[in-house]
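Below is one structure, written out as structure tokens; comments come after it.
One protein chain omitted, others in place.
Right after this comes chain A.
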Amino acid sequence: MRTHVSVQQADFDVAALQAELQTDAAAVGAIATFTGYVRGGQGDSVISALELEHYPGMTETSIEHILRDSAQRWPLLAATVVHRIGILEPGAQIVWVGVSAGHRGDAFAACEFIMDYLKTRAPFWKKESGAGGSRWVDARDSDNARAARWQAQGE
């Protein structure tokens, strides 16, 4: 499986990333993608900016590890993860996951698996800024529960 991992400040072009996944036109039957955006929030929790910190080195290797895990579960042709860092505004693209496979079931499942593990394993931390100041975003039990579902299925 071909993998492409990028942790970057710059925005990304979804169409270009998706085209990279389809270089083997004879084999690719399905591409599943996920794009995550910075939510602006509502009412008292409106945010003006989101700042993303990461652990250079460990971030990239942990994402590569997640992609290798996904390739052991499903027959995938290529997988890409792009995650932005730095200061992002509401509405900005923050993360992109794309997977190509022969068939849609594998592509859908692997895309969701990669995203669930990214949320719970890759060392990124978010800090929100708004009218009331700034605060670190807490990890959510629901994200851990989503990732844990795959462990139950893999055993």
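We adopt the following convention: contacts are C-beta pairs under 8 Å (C-beta built on N, C-alpha and C of every residue); 3 or more make two chains touch, one makes a residue touch a chain; residues count from 1.
Here is the rule we use: contacts and distances are computed from a predicted model.
S.K.: For the chain omitted from this view, which of "Dihydroorotase", "Molybdopterin synthase sulfur carrier subunit", "NADH-quinone oxidoreductase subunit N" or "ABC transporter permease subunit" is its UniProt protein name?
M.R.: "Molybdopterin synthase sulfur carrier subunit"
S.K.: Using the document's definition of touch, tell me which of A:S6, A:Q93 or A:T120 contacts the absent chain.
M.R.: A:T120
S.K.: Considering the complete complex, identify which of A:Q9, A:T23 or A:T61 is in touch with the unshown chain.
M.R.: A:T61
S.K.: Give me the chain A residues in contact with the hidden chain, please.
M.R.: 36, 52-55, 57-58, 61-62, 83, 94-95, 115, 118-127, 136-139, 143
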